[in-house]
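Pasting a structure here, questions to come.
Note that one protein chain of the assembly has been removed; the remaining protein chains are unaltered in position.
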Amino acid sequence: MIPAWKNTPSGKLRAKGLGLRFEGASGPFNAITDVAGVSVGYSTIITGEGPLVTGKGPVRTGVTAIVPRPFGQIEQPLFAGFFSLNGNGELSGSHYIEETGKMALPVTITNTHSCGIARDATIRWAVEYLAERYHDDFALPVAAETYDGFLNDINGFHVEARHVIEAIEAARGGAIEEGSVGGGTGMKCFGFKAGSGTSSRRLDYDGEAFTIGVFVQANFGTRRHLTVLGRTIGADPELPAMVTKTGDTDLSSIIVVIATDAPFLPHQLKRLARRASFGIGRTGGMATHGSGDLFLAFSTAASDLGGGAMRTVRFVPDEDIDGFFEAVVQATEEAILNAMIANEAMTGRDGNFVPALPHEAVKAALGLRD
Amino acid sequence: MIPAWKNTPSGKLRAKGLGLRFEGASGPFNAITDVAGVSVGYSTIITGEGPLVTGKGPVRTGVTAIVPRPFGQIEQPLFAGFFSLNGNGELSGSHYIEETGKMALPVTITNTHSCGIARDATIRWAVEYLAERYHDDFALPVAAETYDGFLNDINGFHVEARHVIEAIEAARGGAIEEGSVGGGTGMKCFGFKAGSGTSSRRLDYDGEAFTIGVFVQANFGTRRHLTVLGRTIGADPELPAMVTKTGDTDLSSIIVVIATDAPFLPHQLKRLARRASFGIGRTGGMATHGSGDLFLAFSTAASDLGGGAMRTVRFVPDEDIDGFFEAVVQATEEAILNAMIANEAMTGRDGNFVPALPHEAVKAALGLRD
Amino acid sequence: MIPAWKNTPSGKLRAKGLGLRFEGASGPFNAITDVAGVSVGYSTIITGEGPLVTGKGPVRTGVTAIVPRPFGQIEQPLFAGFFSLNGNGELSGSHYIEETGKMALPVTITNTHSCGIARDATIRWAVEYLAERYHDDFALPVAAETYDGFLNDINGFHVEARHVIEAIEAARGGAIEEGSVGGGTGMKCFGFKAGSGTSSRRLDYDGEAFTIGVFVQANFGTRRHLTVLGRTIGADPELPAMVTKTGDTDLSSIIVVIATDAPFLPHQLKRLARRASFGIGRTGGMATHGSGDLFLAFSTAASDLGGGAMRTVRFVPDEDIDGFFEAVVQATEEAILNAMIANEAMTGRDGNFVPALPHEAVKAALGLRD
Partner (left out) sequence: MIPAWKNTPSGKLRAKGLGLRFEGASGPFNAITDVAGVSVGYSTIITGEGPLVTGKGPVRTGVTAIVPRPFGQIEQPLFAGFFSLNGNGELSGSHYIEETGKMALPVTITNTHSCGIARDATIRWAVEYLAERYHDDFALPVAAETYDGFLNDINGFHVEARHVIEAIEAARGGAIEEGSVGGGTGMKCFGFKAGSGTSSRRLDYDGEAFTIGVFVQANFGTRRHLTVLGRTIGADPELPAMVTKTGDTDLSSIIVVIATDAPFLPHQLKRLARRASFGIGRTGGMATHGSGDLFLAFSTAASDLGGGAMRTVRFVPDEDIDGFFEAVVQATEEAILNAMIANEAMTGRDGNFVPALPHEAVKAALGLRD
């Protein structure tokens, strides 16, 4: 069996599989699903090729669902925190998170123009799935987006409610696919094909073992800034170029979802979310104007957070949070690189083309042997 | 002709028509449309009665569109600011506003579970309407919501893209309807029927005349707190009660949209937005936990805000902003009262009933003569 | 013995003593000191009269210390939250509170130009008081301010470290003085003498009794807006006017400190703090441009919040917070009125004069009998 740290389920090489060495210890799947109870599902929509006909395609998009609790407990709120490093994007549900420190239901990520349907369809799914358990209640779920209009007929609105529900219902734990799948289907980073990526870190605190899991939908970065483990390799003229048949609006963004089973309070999860900034910085990102760099962190540790009686929760004190900060930085960096390395070139609308990050070039730049 | 300050276009009495006296001078329509170029459109969806059958009805909902610029200039961004007094609600596009101080396209308001489709459908409308002018661009429009599940089959998702587009295309200047129309159709305040309301104030600065226009979708407040012009009248046991056949989750909220033709910078529009809090407080609101009290302010004054060259804008200095603050407070209070006074009782799902605020009781409490 | 709800320790009539009736039940002292362990101390500096000679006087200023824990536990952090309704003022320590949800040490309030020395002197006091318990540590205490330059030689910097330490060491529980004492010495509201005021509310939750205590240093408001229990009385031409011999810069502000023994998490304390806005609104305030309206809330419930081991805390869930919100609104309104009613006229620098709010006028406006 191919180890999960080395390859994705479909066999694509991941960053560590390519030989890159990162600090920190990952969980068994090196994925957000290393956090117990968290699962991920995709709906990938790829049809057509050739010239863009709005409403017809070509289509290169999809939906990702990150399900933060086992389905049987899906309506139980979790503590959460949010940070906008650069707000040129959308992530619904954030006012509620900022106000109450809580969220519930699956988190979805899709393309910019389908973020609304992802939000509403998640409620639609909850109404049906929860049935009697969801009575006269209301929901403000998290749905986020990055822009895939360079490859995808984004103004064709090809994501339908059924795709959203399909992604939610496809959610599984264990090893998860990366690259051009789900919401990440049509994304690119530093002029290379990117999209969905994940990583995790394990750490101990006060005699208990905890996991930080990170999932990114990565779609940002200027070629010349691309940095891998400290080496800025993007300026190499030998690297393959994008082929831009129609205008590239260069609307870069990254959604980062951080999950942990360590107990944190809402204000602390906001702190964790903010540290994703450093993981992005390590790869050469600097949150350009066009970027929607929106980060969400949630903890699965606390339950019974609702009204009716005094509640009690545990938490790691702020004074001991640095190890968790570092885990977020490390796992964010690695998740972004996974999204690029476990990927392949893609041609989309109008023949627009995004090359894959050449594995050999990375190895050469870092002096890695086969 | 019935004057616009006294009655709505359909003839419903407004607060001033009932005899209430407010400070400050209103514009000719006493409406957000007194701000030149701003228009409002509704799509109202009312069907069925009797027991709730999810997906069938009864339906008591709709969509409101506030179009901030003339259609021919609709893609031109405006300076905007946002404030969340209590974040138990949704208002999309806010990360972009917070980051760049700008917004574009129509603002829509609907019910909580249809906020996503209102957002996406606004983009869909823009793609079609703008056609060539909207090429390879992307949009992060504002769509907001309050909860109408007490009267409406909210989990039936009866708002469709066509309703959103209908509301946008129905937008007109001049006198606008209030009460149970558009997104406000199924709303209530302090246990009385509420929904859409508007008001405006005129003021001079540095030799120029300016307008502050406020539009609210009002759906908040606990009966005993209801206050009209300083008199707390909600505790009167003679007032008609709601009839609650099925559980009332008491999810109160208010969306406030503030428009002005006075030139303000983004940070100042955020300041204006924050002052809506005092208008709400004057009516007895206190932003309870379940409330999504989200406020948006925009200025139509500046144009040509996009990239490509150095830009120049005028603005009222902060030191002279107090008159505008006061206008926001006054117009917000009056808009809320208009939403209640220019209204009628409504029976919705399962026979749930919301009475109208009795005009005579208000007059009696305030000592107003006929 | 004169009851504490009716008179201040020095015998000045408080709002309830004048006959005003407020909603909600107060604690025995109707003061922030009703929260167990919270104490208040003042240092009042009044010297000289006549023309202003910068550095000489006349002096009308002071320092207030709100000590959130018994002195023996003073270095123990508390959960806290902060909100800026209008940021034209200073409140140090807020970045730390926003980041970690915690604060420690006494909170001080003084005049605008002495806020820094109040901050540093609090650390100086802690270094000496805590001695061995304070070793190689550092502090970011809260020191806040409002402007008293209409009556006081504010540019004379008459507050010295010894006054700050005097206020801290004078802190006592029980009934506390109000009006022109401590940091409130030179303050005014709506053109009447104001300064220090306090009030409290008791409420039950889940079988336990809790207290919300509010302390204000009130220095805001435009005469014509003054509102007492719903009656806007400020426009009455019979009311005594200020005498302005030298320019009044009208720099209005209010610092609100909310203490509670109810267990809340940091994000919830921020919510409580925000509700002070409504208490201010009820008196006619609207946070004008020149105002520093800065609100702090802390809870004495949790202890052992520091690093070294997993921590556990209780909290009232957000869903049940509304009663506490209402208590904050009520107690803030009453504290402001106490600051004005339990007060006397004052003449300061250059003969500038601020009248007291005439008790008879208030009673007449509200129809109160003797």
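Order of writing sets the chain letters: A, B and C. Residues in each chain are counted from 1.
Quick note on the criterion: contacts are C-beta pairs under 8 Å (C-beta built on N, C-alpha and C of every residue); 3 or more make two chains touch, one makes a residue touch a chain.
The structure displayed is predicted, hence computed values, not measured ones.
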{"item": "Displayed chains contacting the withheld chain", "value": "A, B, C"}
{"item": "Listed residues B:Val40, B:Cys189, B:Leu265 or B:Ala287, member touching the removed chain", "value": "B:Leu265"}
{"item": "Sole contact to the chain not displayed, among A:Thr61, A:Ser277 or A:Asn343", "value": "A:Ser277"}
{"item": "Footprint left on subunit C by the chain that the document does not show", "value": "54, 84, 86-100, 112-121, 123-124, 127, 135-140, 143, 147, 149, 154-155, 157, 246-249, 251, 289, 292, 294"}
{"item": "Touch list for subunit A against the chain that is not drawn", "value": "85-86, 227, 230-232, 271, 274-275, 277-278, 281-282, 285-289, 318-322, 325-326, 329"}
{"item": "Interface residues of subunit B (partner: the chain not displayed)", "value": "99-102, 205-206, 208, 263, 265-267, 271, 305-320"}
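Here is the rule we go by: only the chains that are shown with their structure count from here on.
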{"item": "Chain occupying the most central position, where position means C-alpha average", "value": "B"}
{"item": "Where subunit B touches two or more other chains, by residue", "value": "86, 289"}
